[in-house]
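The complex appears here without one of its protein chains, the remainder shown in place.
As written, the chains take the letters A and B, and residue 1 is the first residue of each chain.
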Amino acid sequence: MDWVNVILQGVLVGGLYAMFAAGLSLIFGVMRLVNIAHGDLIVLAAYLALVTTETLGIGPLASLLIVVPLMAAIGYALQRLVLNRTLGEDLLPPLLVTFGLSVIIQNGLLAVFTADSRKLQAGDFEVSTIRLFEGVYVGLLPLLQFVVAIAVIAALQFIFYRTALGRAFRATADSQAVAQLMGLDNRHVFALAMALSLAVVAIAGVFLAVRANFDPAIGPARLIFGFEAVIIGGLGNLWGTFAGGIVLGVAQAIGAHIDPGWQLLAGHIAFLIILAVRPEGLFPKVRT
Amino acid sequence: MKVRVAFASRSSQIGMALFAIALVALAAAPFWGGRDDLQLLSEIYAYVALASLWNLLAGYAGLVSIGQQAYVGLGAYLLFAFAIIARISPLLAIPLAGIIAAVVAVPVAGLVFRLRGHYFAIGTWIVAEVFRLLASQLSILGGGSGISLPAPLVIAIAPGREMRDFLEYWIALALVVAILALIVLLLRSRYGLALKAIRDSELAATCNGIDVLRTKVLVYIVTACATAMVGALIFLQRLRVSPDAAFSVNDWTAFVIFITVIGGIGRIEGPIIGTIAFFALRQTLADLGTIYLLMLGLVAILVMLLAPKGIWGLIVERFGWQVFPLERTVFVDDRSRALAGKPAHGR
Partner (left out) sequence: MSEGPLLVVRDLDAFYGDFQALFGLSIEVAAGEAVAVIGANGAGKSTLLKTIAGLLRARRDAIVFAGDNIGGRPAYAIAAHGIALVPEGRGLFPSLSVEENLLIGGQLRRPGPWSLQRIYELFPALAERRNLPSTALSGGQQQMVAIGRGLMANPKLLLCDEISLGLAPIIVRDIYARLPAILAEGVSLVLVEQDIVQALKATQRVYCLQEGRVALAGAAKDLTREAIAAAYFGV
């Protein structure tokens, strides 16, 4: 039963990792950009949630109403003003600019909030558990987070495959020139994609903030988890990314159970094994 | 019809002369400088070396790695392992660390080369993280808190602290000069031409018979070896190693990237200029702590957006100078009539 609990915890945290990964995957799919600052933006969202809950006296879930639109707006502006200029054949500019962004966000947060660990309080909800069956308990918060992750991925799938916006994303990713002929302004389409990505980041950030202690330096690790989930799951497939997050979460949980110091290492090793034996990922989307 | 390729130009002849003079002055530093000066200079050499190597990897071979700290730390830990566990002289351990790092780089390349572009970059970062985590598990080398080089081993390096400082300084200088020489020679060779071709168009390069993968792997391994030696020396001078210090992304990747970007990617002179600019900034701004790092990030972004060729890139565009003789000019017949017009810019 012990192992069942361990794996269950891993599956649930995998949902969070999938949310880290979803935004990353979206951006790469639409504009072939990997945002090195992605993890730091998740942490930024966490701090925004902190400020919102403290100044307005509302709960973390309510803070989503403010943090999500705010991060979306930041994403739009960031893409439109800075990142659109880096897109092109050369991969150095976007990589270096987002790397610089990562440093700026981390140190900006450090300057404003100091390196102290913070956490969002969600009250009793945080520690409630429900009993699934004999000997197996699952926390309500991780369960909620898992359900939200499913909802987020489902929503992204819906947007991508059943809306005009999603068509615009896919068309622009296929051919920027022909998409322009349809009347689509690439700069605007890319900015909307980044806005959507950061909206997801905002949700992930709020859940991160409630779940565990956070400080300005934990961003890069979240980027790595998201990235590993994408690679394990397979490029171009959001549900695959979800599965990748779960695989990663379970690997980490098993590693942690053997020895707490092995948690991160176990995840990395799972990633490297997949990279070695099945580099296209577990559920890659086959492109025509 | 005889064809000859010349590398030197008038500016490079002047540049090399100035460079030689500077080298002599720097080699004599132990006699005109104090302990602090030697330490600062050693740090500068380390960064010139690391930035030049990163530049070779990213600017020439197109392999953008944000995980070179893996080899800095590997070199450092190998040195401490050789010294503490195998009782090998630290000075001998430096080249040994390089060789082992080269061997380690082979399977690592096998893994990370399955990723391309941005994904390759993050993959290298993950490898560095794995190295860091493994190092923290090594209780024999201090685990998470690290370990210091035992006094007897330190004393055994050279008689007297002054002698030791001088020796380590000269080794640092020799190492950076050797690395620069290695890079210049590499770029002047067939491999250098192959790298240029690969950078312009991988497909065209392949069609011309260049084994793109092999060339890239070779550059990756050579870079890993040299980076590890620099790492070994850095931590030998610090007398102490810890996982967070040895595998620090900030110290060994962020700063290195900033240096290379600001100085000018894809040109040998770039990292040297960049290091000078970086240290000048540091001397003036370091008191500001996190604001300093923030500004560094901002400067890097601005440079990348507005002047992507860096300081040296701007100079080359304006004046066409080169310090190191690298631009190939083709001369036909014995008459010194250059066949190619301006040297191709953008490296």
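Throughout what follows, a contact is a pair of C-beta atoms (placed from the backbone, for glycine too) under 8 Å apart; a residue touches a chain by one contact, two chains touch by 3 or more.
Since the structure is predicted, the reported quantities are computational estimates derived from the model, not experimental observations.
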Contacting the left-out chain in the complete assembly, out of A:V4, A:L65, A:V147 or A:V178: A:V178
Sole residue of A:A149, A:A168 or A:A256 that reaches the chain not shown, by the stated touch rule: A:A168
Touching residues (missing chain, whole complex) on chain A: 164, 167-168, 170-171, 173-175, 177-186, 287-288
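Keep in mind that, in the parts below, only the chains that are shown with their structure count from here on.
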Rounded Å distance between chain A and chain B, as computed from the means of their C-alpha atoms: 33
Chain A partner contacts - residues on chain B that touch it in the complex: 58, 64, 66, 110-111, 114-115, 117-119, 121-123, 125-127, 129-130, 133-134, 136-137, 249, 254, 257-258, 261, 265, 290-291, 293-294, 296-298, 300-301, 304-305, 308
In the complex, chain A residues that touch chain B: 28, 33-34, 36, 82, 85-86, 91-97, 99-104, 106-108, 110-111, 220, 223-224, 227-228, 231, 261, 264-265, 268-269, 271-272, 275-276, 279
